[in-house]
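Worksheet for the structure shown next.
We show some of the complex, not the whole, and keep each chain where it was.
Going by the order they are written in, the chains are A and B; count residues from 1 in each one.
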Amino acid sequence: MSSTQEKLRRMADQIATNLQARGHEEAVAATAEHIWKFWDPRMKAGIFADDLSVLTPIAREAIEKLKADAQQSAA
Amino acid sequence: MGYERQADFGTPEVKSDQQVTLTIDGREVTVPAGTTVMRAAAECGGSIPKLCATDSLNQFGSCRLCLVEIEGARGTPASCTTPVGPGMVVHTQTPRLEKLRKGVMELYISDHPLDCLTCSANNDCELQDQAANVGLRDVRYGYQGENHMGQDVDTSNPYFDFSPDKCIVCSRCVRACGETQGTFALTVDGRGFASKISAGQSGDDFLSSECVSCGACVQACPTSALMEKSVVEHGKPERAVVTTCAYCGVGCTFRAEMKGEQLVRMVPWKDGKANRGHSCVKGRFAWGYANHQDRILKPMIRDSIDQPWQEVSWEEALSYTAAKIKSIKETYGARALGGITSSRCTNEETFLVQKLIRGGFGSNNVDTCARVCHSPTGFGLSQAFGTSAGTQDFDSVMDADVILLIGANPTDGHPVFASRMKRRLRQGAKLIVIDPRRIDLVRSPHINAEHHLPLQPGTNVAVLTSIAHVIVTEGLADEAFIRERCDWDEYQDWARFVSDEKHSPEYLEAVTKVPAETVRQAARLYATGGNGAIYYGLGVTEHSQGSSTVMAIANLAMVTGNIGRRGVGVNPLRGQNNVQGSCDMGSFPHELSGYRHLSDSATRQMFEKDWGVSLDPEPGLRIPNMLDAAVDGTFRAIYIQGEDILQSDPDTHHVAAGLAAMDLVIVHDLFLNETANYATVFLPGSTFLEKDGTFTNAERRIQPVRKVMEPANGYADWEITQMLANAIGCDWNYTHPSEILDEIARLTPTFTGVSWERLEREGSLQWPVNEKFPDGSPIMHVDGFVRGKGKFVVTEYVPTDERTGPRFPLLLTTGRILSQYNVGAQTRRTANVVWHHEDVLEMHPTDAENRGLADGSWARLASRTGETTLRVVVTDRVAPGVVYTTFHHPATQANVVTTDYSDWATNCPEYKVTAVQVTPSNGPSEWQEEYNAQAERSRRIAHVEPAE
């Protein structure tokens, strides 16, 4: 696994951790929105393609939500 | 264009609601009550002789030259200390006054050398002026009595000389050092005839004294007693152009005083609204880099970085570069290209670079140095208030009652603003400092901080949340303000959160290392001490919780109602001169100018229509992501204008690896900087003296930069970007930066009312300037937040992943010092090196002793990322367990030690917290030697004539 991949995991988790005090549901939505707004397409693609089980729960749910949204809009 | 000193009204301006009308020399004058007779006379065009008075200092009444006659009053009062009265009838020129003044002047001149014609102050000397005004024709005492002639000139300061025999002991320098600068380095020694001006203790010269070389004394000196060395060398300037300083985010305005093509001196402009006539050693004196021999004046290219540079024509450089860009784009797509805008360049130049990248390259991979300094400010304040900028103008500090200073060291980083803050503190405002180091403001002459919270680096959020805890739980919140201005539900959620016992000072003391009682006292003072103003710096933003800290600060301002009027607010102290502007101009990968996200299709379409291009709607890469992508091979080419990311960005090894992996690194700069070691195209840049444009300072003040000389490299930077754009197929036709500014105004709602013509007329404008705020916005959020309701955001303390441990038991934090600026590219090329010729490591005596290190020892500084060596300074300014250094010198490269940890929201690097170990060393590290060898190799230039 490239160091870039590792950084993406760390970034996603870090966002999630900093948002978790807002409560689980809001934290998931805020994490997803943050990634959607600030990540370059190749970064998004990178994390979508990753093994999401290594992520913290909030981060994982956020990425899953983003993936679903992306597939929907591509459909 | 001619040269004339700025008008001097003798005593400071007085503000009053009451107007007083009097008669001076037969003319009726109306001035605010409290104005002196001297100033009233000056305002109606008269000029009462004076020597000890000047309008930047409080009246002193010592020289006895400004006597006047007032009908019905006895004697001849000093006009500088006499306030106007209604109906007063003043005569400033009478035979009696003429005689008295000649007597006074006779005494001054009998003890003054007669070498006017070879004196450096000749024709710019107030003693000469006043002698001319007074019309003394004969000195009865002769010049043979006891006098002060022939004393040695103190030439120790690199920028100005002190000639005691030219001194008339008017005390203006002493008063300027105290009142204007707030350093109190100068004193009058002795009494009566024996009085003399002295820098510091006996035996001190100016260099060895406490003097910080701000130039206020030189500015105040009426004679050549204190005189710039450059005037001594070149003579009197012949014209003056008002422009804006290119150093820090204060944005001082200066008169660039010229003689032909020679800059003779920079003198602070009294009408400058950011600096109000004051200056610091950098802006006032450290401009010599502009014509330093290291400066590159011709374009250069090379096929690879192990080759020497080839000087080529502009045409060749541009066609070479354009061909490379096109080829990379064809092969790897637009998203393989990107660039970095410069916070040292003008708004117009920055706007063009991001336009080139988005519209020309076709990607949104544009970022700027704010990424590594204040990106959390933009993010955090935007979340809380709706605007990515500070809320106040600098003048606002004069109405503050409590100043909360967090992670900033203004006396070094923003010295001119620090002087105003100190003036306000001397007037009685209270100061709370939250900083791991005991910065100068904690204790300095006539300043004594009420509270210093020397927190453990990385615990900002914990400290601020505990302050909020005290305010809410002790019932100090301003509920009326919150109900009116903020979202009440969000506030209640937040209040519940901070009220939790886990956020009490007592609970968090173990983490923050700040005594709980100190936190409580500070919280009470801020919440109840009157107008509370928060000022903060990179000690807030450069953390993994930088954005959270900014939001925590916003929460404090809102909960206490300290927002939306003079004297309060949230005030980020911006680093580089145009960091605010470069952010405003759309330098971030996810947004267009005016902080509008790319996903807003109406905005995007406005730009697409105006520019005649289609824009990528997806965010681009941030700087660290660009470097990652370069290593991964998906990012291949970068255009870097006026930044040196190799030296300034964290984790040097990683930056170098990223740059080395790219196919094309274009460096556009004054010098062959560290980044250029990895470049194959070098485009020589122009200095701020060589172009027109605007800078925006930390108070959102857009100020004109004016060309005072032709670009030594041939073109202003905006012209070079335009040539590069046209070389890759754009069709740009800007003939003056004002046209770019018009485009910015057209496309940016907060800039609608800005134009070059209006700036020429009004001097400066604070954005937003538009239909709603036609005169600009000195204070923001007055009648409501830009976002509507103020937003309380829950900020949980999350410790950084960077932890001390047995291998790396100390915490390194970094900062800067007064005499140097950023990576030092400019200041290292000036005489400022006398104050700081190398980066050193500050270390607590206990930590030093434990490691066998003494003051001046060579030490090895190592982190998980890398290591370097530097000298140790042993000091109790840092707490045990904390070490501190600066990053001004490439020989040290402090960033080889810093990590790639960064702010969760913006990736702003965590410069302020690195776990390190320090051990004795006997010289530069292996890495330093290798680096230096590589840099030297990379900087070779093959001096052949270009094949034009």
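Following the convention adopted for this analysis, a contact is a pair of C-beta atoms (placed from the backbone, for glycine too) under 8 Å apart; a residue touches a chain by one contact, two chains touch by 3 or more.
Only a predicted model underlies this, so the values are computations on that prediction, with no experimental measurement involved.
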Full complex expressed as chain labels with copy numbers, beyond the one copy shown: A x2, B x2
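The working rule: only the chains that are shown with their structure count from here on.
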Where chain A and chain B are represented by their mean Cα positions, the distance between them in whole Å: 38
Parts of chain B lying in touch with chain A, wherever the complex brings them together: 335, 364-365, 497, 544-545, 547-548, 589-590, 597, 599, 618-622, 625, 628-629, 631-632, 634, 794-796, 798, 801, 900, 904-905, 907
Contact set on chain A toward chain B in their complex: 2-4, 7, 10-11, 14-15, 17-18, 20-22, 34, 37-43
